[in-house]
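Excluded from the complex is one protein chain; the other protein chains are retained at their positions.
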Amino acid sequence: MKTAVPRTIFVFVILSLVLAACAPATAPAPAGEAGAAAPIKLTHWIGVGTGGSQQAECVIANVIEPYNEMTEGVTVETVLQSNVWEAMRTAVAGGGGPDIVTTPGPSFVYEMAKSGQLLPLSDYADQLGWADTFAPWALSLGLVDGELYSVPHELETLILYYNKTVFEENGWPPPATFDEMVALSEQIADAGIIPFAHTNGEWRAANEWFVGEFLNHVAGPDNVYLALIGQKPWTDPEFVEAIDHLTDMQLKGWFMGGLDRYYTGTDDERRVMLGDGVAAMTIEGTWALDNMSNYFGEAAGNANEWDIIPVPSVTGEDIYDLGIGSTYSINAASPNPDAAADFLTYYFSPESQATLLVECGVAPAPVTLTEEQLTGLDPRFAKAFAGLTQASDEGNYGYTTWTFWPPKSDVYIYEEIEKVWAGQITSEQYLQGLQDLFQQELEAGDIPPIPEREVSS
Amino acid sequence: MATSDQAVRPSPPAPVSRQDGRSPWGRRYRKYLVPWLFALPILLINVVVVIGPSLSAIYYSLTDWSGIGAGEFIGLENYRRILFQDMNYRRAFLNNIAWLSFFLTVPFAVSLFAASMLARIRRGSMFFRTALFIPYVLPAVITASIWRNLLSPTLGIGALLSDWGIPGLDVAWLGRPQTALLSIAFVDNWHFWGFLMVLFLSAMQGIPPELYEAARIDGASRWQEFRHITVPGIRPTIVFMLLMVAIWSFLVFDYVWILTQGGPAGSSEVLGTLVYKEAFMRFEAGYASAIGLTMSFLAGLIISLFLYLRRRGWEI
Partner (left out) sequence: MKRFFRRGRDISLAPNYILIVILVLFALGPVVIVGFNSVKDAASIGRNPLGPPTEFKWQNFPQAWEIGNFSTTTRNSLILVVGTVTSVLALGGMAAYALARLKLPGGGLLMLYLLVGSSLPVQLFLVPLFFLWRNLGLVNNLFGLIIIYVAVHSPFAIFLLRSYLVGIPPDFEDAARVDGANEWQVFTVIILPLSWPAFLTVGLVVGLGVWNEFLLATVFLTEQHLFTVVTSYYNFTSRFSRDWSLTSAAAVMMIAPILVLFLTLQRRFIAGLTQGGLKG
């Protein structure tokens, strides 16, 4: 009772503090400080999403391991992380982090490049011929002040998924133009079915999917382009019209059967609704292609099938709003930049990209893929990606908000639109606020690089 | 029985000054250094974590710091924005006031009522007390997630009631601007009122039963007993909790963030969530610091009001 008690307490204190300090903290600084003769180790953090780690493991098995076997003396060491961006940003800012730096998009690269955390890549691009593999506009997205700092990965876009069986049963043809889509929604609503299964209950930023789609598909990508380079204000009538259409549909309850349900529904709930035929369509990203089949068919308790079409536009043209899901760069503090650049060349070769897509369902980088490379893929996937890459090749694409808008404006877009829907501000006021904020960021140079576009006047 | 410090005790016996050669220094060592050695570690931690950053928050609130790199000094610009320009701040502030009004009334009414009911029960009193306290020990994420489902229009209580023939309650409570904040307050209340009740119950046990007997003899009704004996008897506790709840109302974060993140359309935005958004989502760390300072200011205002009224001899 005398000295034993306090002593144990102190041992306890020290022990737990040591345990805590020993618990894995931030990842170690890039490995490979060994000399030229010793094996080179490159660290690469792979994000684990809500679907689990299968995709990450597939990537490792199908692309990383073969590379490790192929190259002598170079090993790519992978670490699985959830919230990989937060971890990455913290580690790199602290002077550490992995050799291969990934971010969720070009506007984030901007921040890091400006702080000197990323290695300039223009020389590597020239030496290793990256301009030949990537689509013409792709590399320009990674430019900061004229120097290349990142390459884009995970091309994504939003498409219209619809319950094919319900459409056929009611004799509805898939809409070819925006106006047809609106008219069709009216019909669907009259038939007692919810036109769109949309919610933001789990991901509040989902609001921006719809704002972006409507801006591009009603006002047209040319106008959006002009506004993004500052030559056209966001308050112009085409944009107002787009927002008005969106608000109209929301208030009619065409999204989820009521604005309040839009706010509280879960992603699972709405996909179940689409699968069961309670809702007819949903505008969502290509990232959902993988999972969509889980909601249709016998296993899901219904007898329905799904299909996709590009989200209709006012002109009837096929427009795909381009999104870049992630970017790849090299850590400025990496001791093995040459090896890292080589790995990137391998990773972004059409063969690797095709493997990633077909085997693991990872959206490809904007590299040109051939038909043969895409065999084995669900025809709907192939259709989506073929359409996407074709559009990107031809320079005929739209702009997703999370890729092409500067960060503060992006947040503004999805936060403030709720006030338009609540009737607290008008679309004009909303767009005026966007214009003001966008101007600020444009002047501060915070806007991600927008690839040049030929605008038909 | 509990003596306070050693003020009236004779000074320590000779052995102390024998431990070190210099008598007067030895005493001072004992008096100043040793106590502070005991208190210093935790004080240091507190200063580094709380005071240091709080003071730098004051500095940052005068800049346009984004959280990365340095910030430019902009004087009182942030405060000007808060007071005159930012509609989001205004709405958040009003929501905090609404929250305050709710929490100063509903949980107090329910818990006082329940405590007075429970005070008379002998059998099973311990069981009831424990059962009613349980919601308070659950983590906010669990409580929020349970209630999010219970408030869902399709899977919740509203849907069940509508199946049983009671219509109108199967709405998306958390999805409507008019009801979002209220619903969150309801959930937090579920979590909180048990704590208040147990607190009041303990305090009530300090009221001499003779008072009740006397009142009963005089023919007082239960309500009169409550009003004239119970409430005055635990007044210091009630007042103190009113003070704490008032302060906490300006600091609320967990439930709002987990349930609606301030939506829809900012209808449930509170100052706490606004700080988080400005700092970590909109890259406006300087502005966020300014908001944080206004929150401390409001808390301080309430404390001062309380102390002032007390000093004035207000029999609250």
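Should a chain be cited, it is by its letter among A and B, assigned in written order, with residues numbered from 1 in that chain.
Here is the rule we go by: a contact is a pair of C-beta atoms (placed from the backbone, for glycine too) under 8 Å apart; a residue touches a chain by one contact, two chains touch by 3 or more.
Here the structure is a predicted model, which means the values were calculated and not measured.
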**Q.** Touch partners, limited to displayed chains, of the chain removed from view
**A.** A, B
**Q.** Sole residue of B:Phe93, B:Phe108, B:Trp147 or B:Trp173 that reaches the chain not shown, by the stated touch rule
**A.** B:Trp147
Q.
Which candidate, B:Leu76, B:Ala109 or B:Leu138, sits in contact with the chain we can't see?
A. B:Leu138
Q.
Take the complete complex as the reference. Which residues in chain B touch the chain that isn't displayed?
A. 1-7, 9, 12-13, 15-16, 19, 30-32, 34-36, 38-39, 41-43, 45-46, 48-54, 56-57, 60, 67, 110, 114, 117-118, 120-121, 128-143, 145-147, 149-150, 155-157, 159-160, 190, 194-195, 198-199, 202-203, 213, 216, 222, 236-237, 239-241, 243-244, 247, 250-251, 253-254, 257-258, 271-272, 275-276, 279-280, 285, 288-289, 291-293, 295-296, 299-300, 303
Q | Contacts of chain A with the absent chain, listed as residue ranges | A | 1-3, 5-6, 9-10, 12-13, 16-17, 19-21, 23-26, 48, 50, 52, 80-83, 86-87, 90, 93-94, 202-203, 266-268, 301
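Criterion: only the chains that are shown with their structure count from here on.
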Q. How many angstrom lie between the CA centroids of chain A and chain B, rounded to a whole number?
A. 40
Q: Going by the contact rule at the top, pick out the chain A residues touching chain B in the complex.
A: 93, 111, 115, 201, 204, 258-264, 269, 407-408, 411, 415, 418-419, 421-422, 424
Q. What residues of chain B sit close enough to touch chain A in their complex?
A. 68-69, 148, 152-154, 171-172, 174-177, 260-261, 263-267, 277, 281-283
